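Removed: one protein chain of the complex. Kept in place: all other protein chains.
The block that comes next holds subunit A.
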Amino acid sequence: MELGTTWRGREESVGDARAMNNISMLRPLGWAIRPMAVRVWTDWVDHDRSARVWGAIRAVSNGGAPSLAHAVAACAQALSAAGAGLAMTRDGGLLEPVLATASEIGELDELQFELGEGPSGDAAAINAPVLEPDLAGLAAGRRWPAFAAGAGDRGIRGVFAFPVSAGAAKVGVLTVYRREPGSLQVEQLEDALTYADALFVLALDGRQGISTDLDEVIEAAFTARRAEVHQAAGRLASQQRISVTDALLRLRAHAYGSGLSLYKVAVDVMAGRLHLDGDLATGGHPPHRPDPTDPEQDEKEQEED
């Protein structure tokens, strides 16, 4: 696989989306607290896997701000793949191929969407990974007859599609193509899920025009999995009559703009201490929440740990 990532013809659509949503945001004074948040993060996770995944993204980005393209390229390498592609959607609608590690890989993504069949669309529909170790097998031929044949003609045997999503917030599908048949090793599978998490935050940030440093993305990608963050996203979606994806995006933008952790922002939204420029016509009262553990205090103590 080539190291460089080739942006395909559709790259303009990402650029346009960014321009449309570009909210200029200055790096806040509170920026200095960032390294602390990163330390909290490293405390919680599988150091080896995360370090490996983020280290690989860092290597591909060559010290620059990590992009979707860097993460897709790093994932393809980690999975010993012929290449990988990313298709994106606005709020769970039609998927559109936006980038791939090479043009022939992008053609495979395009082929799936032209035919209206394939693992990527299925992964998006069921919002779960679709793993096909052998496109030449009977099951794949029955499930996606035209795509299996077309990909086979291009020398592809294994296809592995991972939703880039969190619950109802669906931003796209990461698809990895391999020339050799065979299942992914468990380590590779878990790496791919970690790459999909990274892509999720990079995609949200891309829509906001936030250009993040890697440590920032790491922290956000990890906290993006916590219950409070998703409760807050749902609450904000109802308050402002926006999609859960857009709600997560606003939480993330607020965290970035204020220098607070995503978790802290979420806890404040749920406690009714923080309102993110929405109408407060209904449910303006904070939800009653008997909480002997005081999440705010927890957060502080974690950062002191």
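General remarks:
Just so it is clear, a residue touches a chain if its C-beta (ideal position, glycine included) is under 8 Å from a C-beta of that chain, and two chains touch if they have at least 3 such contacts; residues count from 1.
Just so it is clear, contacts and distances are computed from a predicted model.
Considering only "Cysteine desulfurase", "Pirin N-terminal domain-containing protein", "ANTAR domain-containing protein" or "FAD-dependent oxidoreductase", the record for the omitted chain gives "ANTAR domain-containing protein", by its UniProt protein name. Per the touch definition above, the residue from A:Gly55, A:Gly116 or A:Gly167 contacting the chain not shown is A:Gly167.
Shown as candidates are A:Leu174, A:Ala233, A:Leu249 or A:Leu262; the residue that touches the absent chain is A:Ala233.
Interface residues of subunit A with the unshown chain, by the touch rule above, are 43-46, 49-50, 127-129, 131, 165-169, 183-184, 186, 189-190, 193-194, 197, 222, 225, 227-228, 230-239, 241, 244, 270, 282-283, 285, 287-293, 295, 298, 301-302.
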